[in-house]
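In this view, the complex is presented without one of its protein chains, the others remaining in place.
Chain IDs A, B and C follow the sequence of writing; residue 1 opens each chain.
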Amino acid sequence: MRFSLDDDREALRATARDLLAELCPPAAVRAAWTQEPDPSAWHALADAGALAVLVPESEGGLGLDETYLVGVVEEAGRAALPHPLTATALVAAPLGVAGTTVTTDLGASSAIVPAATYAEAFLLRSDDGLRLYGADEVEIEPVETVDSSRHCARVHPRGAGELVTGDAAATEAAFERGVLGTAAELLGLSHRMLELTVGYAAQRHQFGKPIGSFQAVKHHLANARIQIEFAAPAVLYAAYAVAHGRGDASRAVSQAKWLAGNTASVMGRAALQCHGAIGYTTEHDLHLYLKRSWALARSWGGAGFHADRVAASIGL
Amino acid sequence: MRFSLDDDREALRATARDLLAELCPPAAVRAAWTQEPDPSAWHALADAGALAVLVPESEGGLGLDETYLVGVVEEAGRAALPHPLTATALVAAPLGVAGTTVTTDLGASSAIVPAATYAEAFLLRSDDGLRLYGADEVEIEPVETVDSSRHCARVHPRGAGELVTGDAAATEAAFERGVLGTAAELLGLSHRMLELTVGYAAQRHQFGKPIGSFQAVKHHLANARIQIEFAAPAVLYAAYAVAHGRGDASRAVSQAKWLAGNTASVMGRAALQCHGAIGYTTEHDLHLYLKRSWALARSWGGAGFHADRVAASIGL
Amino acid sequence: MDLNWSETQAAMRRDLRGWLERNLAEWRAEIGVELSGDTREGFAQQLRWERRLYEAGWSAVAWPEAYGGREGTLWDWLVFEEEYWRSGAPQRVTQNGIQILAPSLFEHGTQDQKDLLLPRIAAAEDLWCQGWSEPNAGSDLAGVSSRARRVSGGWVLDGQKTWTTRGAFCTHLFGLFRSDPDSERHRGLTYLLVPLDLDGVVVRGFSRLDGDEGFAEVFFTEAFLPDDAVGTSVVLGDVDRGWSVAVSAASTERGLLRSPGRYQATVAGLLDLWAERGGDAATRRRLAAAWMLVDAYRLQTLQTITALLDGVDLGSEASLAKVWWSELDIELHEIALELLGTDAELEGPWSKGHQFALAGPIYAGTNEVQRNIVAERVLGLPR
Partner (left out) sequence: MDLNWSETQAAMRRDLRGWLERNLAEWRAEIGVELSGDTREGFAQQLRWERRLYEAGWSAVAWPEAYGGREGTLWDWLVFEEEYWRSGAPQRVTQNGIQILAPSLFEHGTQDQKDLLLPRIAAAEDLWCQGWSEPNAGSDLAGVSSRARRVSGGWVLDGQKTWTTRGAFCTHLFGLFRSDPDSERHRGLTYLLVPLDLDGVVVRGFSRLDGDEGFAEVFFTEAFLPDDAVGTSVVLGDVDRGWSVAVSAASTERGLLRSPGRYQATVAGLLDLWAERGGDAATRRRLAAAWMLVDAYRLQTLQTITALLDGVDLGSEASLAKVWWSELDIELHEIALELLGTDAELEGPWSKGHQFALAGPIYAGTNEVQRNIVAERVLGLPR
């Protein structure tokens, strides 16, 4: 029994974290609000093998499992990376779709697909399973969403695409890997919002002292930190359960998403409240992370959806 | 348009408050935990006409409406009066049952009746409506409950009793008056717990200052005070709606109960937490009011029951 | 106790409802696509709306007729608010003038100030923004450092205000300036009325969370404010004693800034959304609960107005309502997003409303400050 990321896994995460800190700073996320995201971080992730963690070595991948990838995806969340890492590396790659930027939304009521304006391939549910479409095989109907850096659209297939899998279990597993990735991104976003807010609360003075010295501010942030403390192991366990094909994998991803979504919600409220009016402007970076967390909290199934899945799994 | 208790109504409430402060102090409530409650407060309320507010003048009552009685019932809550004021004065009296100590529980799943060990009469649901039984016509099966001063029992009729009403609407109205009274008692209990806790927080010192000067304690109590602020008018409105036969009376009593129950729950948690270990003993008075509020919050329909009634009434 | 509207009030409600329906239709036909009042173009659209309201006598129902009102009571104001929000009419871009400055003018203004300024506020001719906040004076309003130096014939202003709602579109600013350079905290501040077209005043708009240019920074650099720059004295109340004037407004802002009518309209919208889309049993109960919270606010306001008309001072009790409506507004919008499911991510009235609601616990004094006020001044806990 041993429950922590080992050195190899930590190293992969640290690589991702360092390159994202350099190539996906807040300014890059901000720029992605009005233009296609700068691809340098994405390319660097690809060069580091992060997109091919789940691709067999025989096909040029790293041939590793989800416990290696989950930390990388969490770091992408922390950076609010605009690119579709979960879809590409976690959902599509194990289905044999590699080497391309894939987007998908296999959510409970799939409607809005992120990264739709620049993805190279689209993985969509169809009557007979999951099909992959090239960018020229779909019609893109862009929509305005709360987080413009996601570049969302409604996507309508025009051609037949290519059947990736017709197996219901494989489709369900793909969905669950998407849920896992979204949970990890939410966890990363919470970490980032906590860092931003702790830093601000220590520096901002009101009534002659740092606002972080007021008990109300302390308790807002302590509550958020506590949520993070207990969501993090659930996300890691979900990755482990999926990687090892455990019987409770399906429940574990729902639990991870539910906890990480709640955590991001508590953290987001605390972050905005502790920043006050300064956080309530688009000039401040907080909103980049906050709005991403709002979008992801409802993607790949919201809190009620996943709570009900867990309820069913424990016999309620 | 005018929404406040006028002088007459305030006077009746003040009378009740004064006599309860004198005759139903914490020591009297405490004594009622181990023996039948001292009847002096009950007799004084009767002498003041409080039990007969809703009895016509022609029958020796005050011939007034629920807006006069609601403040009195709230004061009984504040004092944690052990006697069945809601049942006697608010539920039974308008049904023509006067001059006797009546108990009843017309709650959603009626099971446990308070004041059962000493009530003179029992108003119980039967297949054909509401029936009244003398103490010799029922079998009492005492039960131990969290608040022993309520003297609860399961009650099984032995005789036929006397039919008080066979009218479904009258039965429903009686139930709603019971809900109203319970809401008013809960509101009074919250007021009492707030007083106790504010007093304690101002006097108790830790870390070299009164604990009431810590923001965490302040915010616990501010939150409770805010709940009270918005529950109180809803309770008063429910009395008005019942008294004037308004179309929304049924919803208004459910709303009042829901709000007053939530308020007592928030207030109770805050009270216990701010008292710390001192409040966590039966030697301190707080528990007398706290446990009563637990009992009443689930009597006459709990939060979910009343929220669902309101949901139905607004078309959900 | 009487919870029936009078025949006069009922008649006013009917008139207003009809007027709103007709005039909203006409106005919308005039302007084409309706934009947010917190954008430059939308602000211009809404000024046309405000002038319609004024011409029909609806812009400030509770004011004396001489100032452009209709001599209404607070009850009439309440009816107005219910109908106004029910109709789907836009947010009032004149809000800061009518709801924050005007109550202070009524209480502390000279006859001249009232005669001259109030009608122009009601008519949306002068458009006032607030100048409370500064980079280092947010929750801590007494941290104001913008200076007003007395010179012959006027004042010289230096410093910066910020988070000035709609400041980029307004004509005037009211706010506190440190007039006694040796003073600290609440003392030595003067409440000044400042046209924004003075030399030495620069206004820079910036975006709120929802992307609208709803905020501004206002920079004062040796800006000369003549004593009669607003056509009458620019000082409201006494020199160096502006704090008490501002505080009286703060109480109004918290207590009556957001009428129950707004939330009644929001919850009605939620019931429509439910009818359209349905939801699960847990959300049904949550929506019923929110309905009760809104209705409790309505009922509490009826009590508050009764007390105000009895001459009771609103005072610190206003903080109770501020916490209630601001948290309620978030809950209402979170329910909406829940009902919208994945569509919640789409830009639209509900997602915009959600973002606006999130500002509620921050503006008009953070809810942390309000809870302190409740604890210290309402409950009497030690500081």
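Keep in mind that, in the parts below, a contact is a pair of C-beta atoms (placed from the backbone, for glycine too) under 8 Å apart; a residue touches a chain by one contact, two chains touch by 3 or more.
This structure is a prediction, so every number in the text was calculated from the model and none was measured.
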| item | value |
| --- | --- |
| Visible chains in contact with the missing one | A, B, C |
| Residue among A:A201, A:L272 or A:L296 touching the omitted chain | A:A201 |
| Chain not shown: contacting residue from B:I112, B:L132 or B:V310 | B:I112 |
| Of A:R30, A:K218 or A:R269, the one touching the omitted chain in the full complex | A:K218 |
| Contacts of subunit B with the absent chain, listed as residue ranges | 107-112, 143-147, 152, 205-207, 211, 214, 216-217, 269, 272-273, 276-283, 287, 290, 294-295, 298-299, 302, 304 |
| Residues from subunit A at the interface with the omitted partner, ascending | 1-6, 9, 67, 194, 198, 201-202, 209-210, 212-213, 215, 217-219, 221-223, 225-226, 229-234, 236-237, 240, 255, 258-259, 304, 307-308, 310-311, 314-316 |
| Subunit C residues that touch the omitted chain in the full complex | 280-282, 285 |
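We take it that only the chains that are shown with their structure count from here on.
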| item | value |
| --- | --- |
| Touch-based graph of the chains, sorted into line, ring, star, complete or other | complete |
| Label of the chain whose CA centroid is most distant from the centroid of subunit B | A |
| Distance between chain centroids, defined by C-alpha means - subunit B, subunit C (Å) | 40 |
| Subunit A-subunit B separation of Cα centroids, rounded to whole Å | 51 |
| Residue list for subunit B, restricted to those that touch at least two other chains | 215, 219 |
| Multi-partner residues of subunit C (each touching 2 or more other chains) | 368, 371 |
